[in-house]
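Each remark here refers to the structure printed beneath this line.
All protein chains but one are shown in place.
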Amino acid sequence: MKRKITVTFVFCLAAIFVAVFSMLGCQSAPVSETAETAVSETTAEETIPAEADETTQAEEKVTLRYTSLRTEDVDAINRINAEFTKAYPNIEIKFEPIKNTEYDAALKTSLETKTGADIVMLRSFDGGRQIYDSGYLLELNDLIPNMSSDFTPNSLRAWSTDDGKIYGLPYFGSIDAVWYNKAIFAEYNLSEPETWDEFLSICQTLKDNGETVFAHGTKDTWVLTETLYCDLGPNFYGGEESRLSLINKEIKFTDQRFIDAFDKLAELIPYFPKGYEGIDYVTMQQMFLNEQAAMWIGGSWELGMIAESGIDAGWFAPPVENKGDTTHYAFYADLALGINKDTQYKDACVKYLQWVATAEHASLLANELPGMYPPLTVEYKIDNELAQKIIDITRMDNVKVTGQLMWEKLSSQEPSGNSLLDEVSQKFFNKKMTSNEAVEYVQKGLDTWYFK
Amino acid sequence: MNLSKIEKNSFKKFRWYILWFLLPALIIYTVFMILPLFNSMRMSFYTGPGIVPKEFIGFGNYIKLFTQFPFNIRLSNALLNNIKLFIMVMFFQNLIGFFFAILITRKIKGTKFFRTLFFIPTALSVIVVGFIFSLILNPVWGIFDRLLEFIGFGAYITPWLGNPKTALVAIALVVAWHNIGIPVVFFTAAIDGISEDVLEAARIDGVSLSGEVRHIIFPLLKPTIGIVSILTFVGNFSEFEIVYSMTGISGSPEFATDIFGSLFYRTTFGTTMNVVSDVGLGAAIATIMFMIILIGVLFFLRIFKREV
Partner (left out) sequence: MNRNKDLKNYKHDLNYLNHSSSGRLRSNTGYVFTYIILIIQSLVIIYPIFLTITTSLKTNRQIFKNPFGMPTDFNLGNYIKLFEKANYVKYFLNSLIVSVSAILIILIVSSLASYALSKYKFFGNKFLSLYFLAGLMIPIRLGTINIMQIFQTMHLYNNLLSLIIIYSAMGIPAGILIFSGFMKEIPDELNDSGRVDGCSEFGIFRKIIVPLLGPAIVVVAVYNLIPIWNDFWFPMVLINNENLMTVPLATAKLFGQYETDYGIIFALLTSAAVPPMVLFITLSKYFVKGLTAGAVKG
């Protein structure tokens, strides 16, 4: 039906142009102006498909398009990929990242319309799963033999089906906690806090001295879920255990522990900067990187930027309620790489992913982008001391690792747990909602499909 | 008359050339503008993954939009915000534009300069405008807050785009800044079109300026007012870019700037982490937008036509 319309249209258009310009004018018509413009127009049109196909022309040398949501990594990823091209001179990788807020839309449409990149970045759990379920991705089990042995089971779980089909090669995991500016802490003789009360007293000291305590804002909602509630919250809602109980429907989100977590986090609001409701993530970055704020509740993935800016930053794990409590530390599978099923260069893509699955690449990535941790079970070298320290915390006694609360299963449909939590977090931290209302709202949304 | 003779003669045989004149425009316009509109409406009765939803569900998408939490809240919220935006833009842009048009059409020096100047922002891309103002209104680095402090209004500073009470107002003001040239051009053209004698006569009769505006300019400008209102209405109810570039596609803060355009985008394409895309549901939203625009346009046509 559609094809018919297309064919009719192309035919008609061609017929029209021929008709118009051949029948035009009296017999002795001079070279017509319109005919000239028509010529230049057709040439313009002809050149376009050629441009579009630019990448698919060369036979021997292959250029793979690699799309990602990490726009800030262009230079680093290009350097890493240059190493790959050194080893495989016939394969070049073109890195085409898209801003993270639009990435999912762009990825889905491009795959659907067969214009997708060859290698695509996948979000963990339901985000990536949606792409796989739509049939856009190759299964990797047989293509990358060392995957099930060399990657942590936790990370593989984020990109595999219940019956063990793996569609994403875990690329890196992230850790959330708190960054602080060492110079500002030193000025007031402050040290890394262990308990929540110590944390609050640091905040108070900083505030009393006129410092901006946190580089934090509520304009971008994902920040509140990903790097606030699921970062400092787990110590109060019971970390991984509670996360799994929620997924298994043993508890509801209206459980007291989730309310408590909100209430605890509310104690930080007085230390947010003036006008925090209007501060977006980029402004948060700029504030911390320009040493305008003492602390930044955020993710390890910013280490690269922090290192580049040259400020002396430290990192401490989420403070616990009482000394000696278990620290619930958010270390979670973040992004993976998948292969577009419609790629023309399957072999080249497989070669690239096989290379990404090596410790050599892991080491390259961890050094180019410190703070991102390829979830390999094999040892790899991290040069950056702070990056090493951040990952070492996961191996300490009395530390339990947890993931993002709403990413697994709870976000496979609308209204997704993640978007609901985003929504109430913004209202809660803008003081428009109480913790009770917040959890009830999320539960109400989840009730429509998950807890049905 | 020669012409009528030809016309009469040609009634006998079908004049193919007329068709050839019309066909190119007719085909492009129909195939790529009118048919997509109706086909998109058809999609609103389907559901399923991907760009072409295949499972017919009748009014299922509409039922979901109108009754199911949280879709119903989002829809009514978008409608409300769109109406608010429209009213504010009518005021900030069109009423003030009308006012400026009257000033510009006075016999003063430099009218031509002002006419061009007022129109310059309109030449800019909406997203460029949105980005510029989001930087200007940034609560940490933005110029605007410092300007307020400088002139002694520091106490009134609020995170303009982060406060649900002010965000939509800020957006309406930026829309007005961007588009004020349009009403100014329309109204100045219309005022210029009013016969000088009419105004002259009124002035001789000693009619005051406000009287002149109320009794002469305003009634004669009614059709123009109608057109400007329709343009504003259609523009606002299909607006997307300004929200995209100033507060993002999720209608931040707290959905206070979520309008039909952003709701349509989010629903159709899906957005950040784990938000599922649903083309059928998006098509239903587009259909509702179309209906609202249609009703609005007919409404304005009616009131402004009748009284002319």
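Lettered A and B in written order, each chain numbered from 1.
Operating definition for what follows: a residue touches a chain if its C-beta (ideal position, glycine included) is under 8 Å from a C-beta of that chain, and two chains touch if they have at least 3 such contacts.
The structure presented is a predicted model; accordingly, all values stated were derived computationally and were not measured.
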Sole contact to the chain not displayed, among A:Thr113, A:Ser149, A:Asn189 or A:Asn322: A:Thr113
Residue in contact with the excluded chain [from B:Phe86, B:Phe133 or B:Phe255]: B:Phe133
Where the missing chain touches chain A, by residue: 2-3, 5-6, 20, 23-26, 29, 32-34, 37-38, 40-41, 44-45, 47-49, 51-52, 54, 71-72, 74, 96-102, 106, 109-110, 112-115, 282, 285-286, 289-290, 305
For chain B, the residues touching the chain missing from this view: 2-3, 6-7, 15, 17-18, 20-22, 24-26, 28-29, 31-37, 39-40, 43, 51-52, 100, 103-104, 106-108, 114-128, 131-133, 135-136, 141, 143, 146, 177, 180, 182, 185-186, 189-190, 193, 200, 203-204, 208-209, 223-224, 227, 230, 234-235, 237-238, 240-241, 244-245, 268, 279, 282-283, 286, 289-290, 293, 297, 308
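In this text, only the chains that are shown with their structure count from here on.
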Chain A residues within the chain B interface of the complex: 5, 9, 12-13, 16, 19-20, 23, 100-102, 104-105, 108-109, 112-113, 123, 125-127, 130, 133-134, 217-222, 226, 273-280, 283, 286-287, 292, 406-407, 411-416, 418-420, 422-423, 426-427, 430, 432, 444-445, 448
For the chain B and chain A complex, residues of the former touching the latter: 20, 23-24, 27-28, 31, 35, 49-51, 68-71, 137-141, 145, 157-164, 247-250, 252-255, 265, 269-278
